[in-house]
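The complex is shown incomplete by one protein chain, all other protein chains being positioned as in the whole.
This part shows chain A:
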Amino acid sequence: MERTKEKITVIAQAEYPVAEIGNITKKVRGRTLLKNVSFTVESGEICGLLGPNGAGKTTLIRALTGLIRPDSGDIIIGGCSVVREREAAVTNVGAIVESPIFFPYMTGRENLENLALLHPNLPDRAARKRRVNEVLEVVRMDKRADEKIKTYSLGMKQRLGIAQALLGDPELLILDEPANGLDPIGIRELRELILKLKTEFGKTILVSSHLLDELQKICDRIVVIREGELVFAGSRNEMIGDHQSLEDAFVEMMTR
């Protein structure tokens, strides 16, 4: 039985927050992983999420995708609360959380076709097939799509991970450490792909990474968290300030 839900749709292209993170706090087994974190991700921008290991980046991303519930505060994506209307909110989000994991006994295309069944905006088989072909083409995986996942390199898995995130044509893409383990060519290809998603497809992207040079090249805005608390949210240039690079600025911020 098909269910109907309300979704907020943007009808103007003016700058507006795609995601609004409001005062979220999350404790697990007595340890505070996120403490009153608030920031926004604006439409059409690439926002870098920075922080040392254990800062709470992945916890924040899990909360943004509705995989965990914050203890307090709210996250609004595309006008829907992830906390109260998770299913409606996540239709606006595509994500890779931690490493891209697939069903290893299926081919790349079968993985996408299976996941496409779970998207409300792909109502029939023809639409799903078409969308799977489109996203495979976007990430340049169409030639290897019919091979088993176990034959893929890490770079190909990352690109397929982005393809699965794009299936529902979401407004917001969340990429958690997408360059982890990639070689320099893979990193460059990934960078080009992320920029293409922004410029050609108008996606808003929140990306976490430890590769600060890469973030400096692609991000419009930077959000920094440390020990679960927000320590900076602003433009890339504001963050760099008088420093030589984003890396210098980040290291100084962390050692201050």
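The rule is simple: a residue touches a chain if its C-beta (ideal position, glycine included) is under 8 Å from a C-beta of that chain, and two chains touch if they have at least 3 such contacts; residues count from 1.
Just so we're on the same page, contacts and distances are computed from a predicted model.
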Quiz prompt | Per UniProt record, name of the chain withheld from view ["Dihydrolipoyl dehydrogenase", "ABC transporter permease subunit", "Lipid II isoglutaminyl synthase (glutamine-hydrolyzing) subunit MurT" or "EF-P lysine aminoacylase EpmA"] | solution = "ABC transporter permease subunit"
Quiz item: Looking at A:F39, A:F102 or A:Y152, which makes contact with the chain not pictured?
Solution: A:F102
Self-check item: Residue touching the undisplayed chain, where the options are A:P123, A:G202 or A:G241
Solution: A:P123
Quiz prompt | Residue among A:I21, A:L50 or A:V90 that touches the chain left out of view | solution = A:V90
Self-check item: Touching the absent chain when the full complex is considered, from A:G48, A:G108 or A:G168
Solution: A:G168
Quiz item: When the complex is taken as a whole, what residues of chain A touch the one chain not shown?
Solution: 1-12, 14, 16-17, 28, 62, 65-69, 79, 86-88, 90-91, 93-95, 97-99, 101-103, 105-106, 110-111, 114-115, 117-121, 123, 164-165, 168
